[in-house]
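Heads up, one of the protein chains got dropped from this complex, but the rest are sitting where they should.
On to subunit A.
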């Protein structure tokens, strides 16, 4: 790049307005930052002529970078511009050194004849460094994916009728694509991996196919997808991921449709299958599940959709999330679905059993009794015993960092009685220290979007209250759990006789509003 210490002001640019694809002359005067562009190109001389906008040129040096706000940019030079002449000297087929010398020879002034090219042409003329030399893409690394196209259906969109093929992965419906989209994917993949031997695609036909032909096409597409996705590099490339996951957009009609099937695990371990749209929110999917199960409004109010994140941990979905996205991203798990329907904080019989089995509920010596009750299906008795045990009604979060611990993580446990932070190592192995926070000591809590964390403030006897920040990815769910606890506490409080109400700390009740003024007023009321 030509540079200079000169501080002369830049001159007014001389841009010819015309066809962007035609050569144009540009005059650049050095500024404090020099000319403000980089040149890149072949080291050798001569070479094969390639066409730019229909005209053949010898290999040209090009502008590889343009300094933001520099003299070249102001003069109208753009990244990728091909250089035809430098100071009226033709440099077609010139070496890099020749062009640089010519640029320097003009001193402070420079006249370039350039031709702008769109990005794909630039790519063709100067393939990126990755592709120079032998390409070492390892096509031998394979894995077998349970991808299949078991059926197809005819859809009508914008007055046009066509066939879409339903793509499934491990029995889960991913998306539906028409032949045209498969063809587009094939072309793009061929360009991306030019040295891979692609299997044959079923042929193009210009007219409607018979049932037999459609089925043959379905089988052909299935075999193609299977073979192509089996190669790890291709199966994981952007085009393939986009093809398998992105919502179908019909370019002519701009209409996003595609009905998909979603499996939801119910509390009694059965599966519920609902038909939804790919981009339905969690709220919409929940409504579909509720109507499918014929749940009453009151019952529906107690449940919501959760995502099974880890063995012991279900995260409640937010109303605006897209369950189908989460559903298909987890296709590699052993279970048939990662979306479950549950009650947010209290257990039902099956969930209690689950809790016992997973060790969430600490059974100690009650295990035998519980098993006996489970065996005899004595649900209510089971729950009675379970409720007494430690861990019942608790939500345990996966281990994460906390600002009050310099080394090591914490496991947050939200229970109805109190909130615990269980110290553990960075890998989650529990340590002995457990800190308990009584709900009445929790003065306020909130999520911090910027830091992606959950923080709460708790009162300490005789000292100033302290803020604690928990850095968990499930910070939103944590806040919801807190909300829920406080809500239930409020309900519990409301059921208490008057006398007891007076005694209970009113600060506690107004936490949900997070309004300090209210809190203070209620405190005064109590004292009065």
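The rule is short, and it goes like this: a residue touches a chain if its C-beta (ideal position, glycine included) is under 8 Å from a C-beta of that chain, and two chains touch if they have at least 3 such contacts; residues count from 1.
Assume contacts and distances are computed from a predicted model.
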| item | value |
| --- | --- |
| Options "Vacuolar protein sorting-associated protein 26B", "Small RNA 2'-O-methyltransferase", "Proteasome subunit beta" or "Glutathione reductase": UniProt name of the undisplayed chain | "Vacuolar protein sorting-associated protein 26B" |
| Touch with the omitted chain, as defined above, among A:53, A:73, A:87 or A:444 | A:53 |
| From A:205, A:269 or A:425, residue that would touch the chain that is not displayed | A:205 |
| Hidden-chain contact residue, picked from the options A:45, A:403 or A:417 | A:45 |
| Residue touching the undisplayed chain, where the options are A:171, A:194, A:430 or A:451 | A:194 |
| Touching residues on subunit A - with respect to the absent chain | 44-56, 58-59, 92-93, 124, 134-135, 187, 190, 194-195, 197, 200, 205-207 |
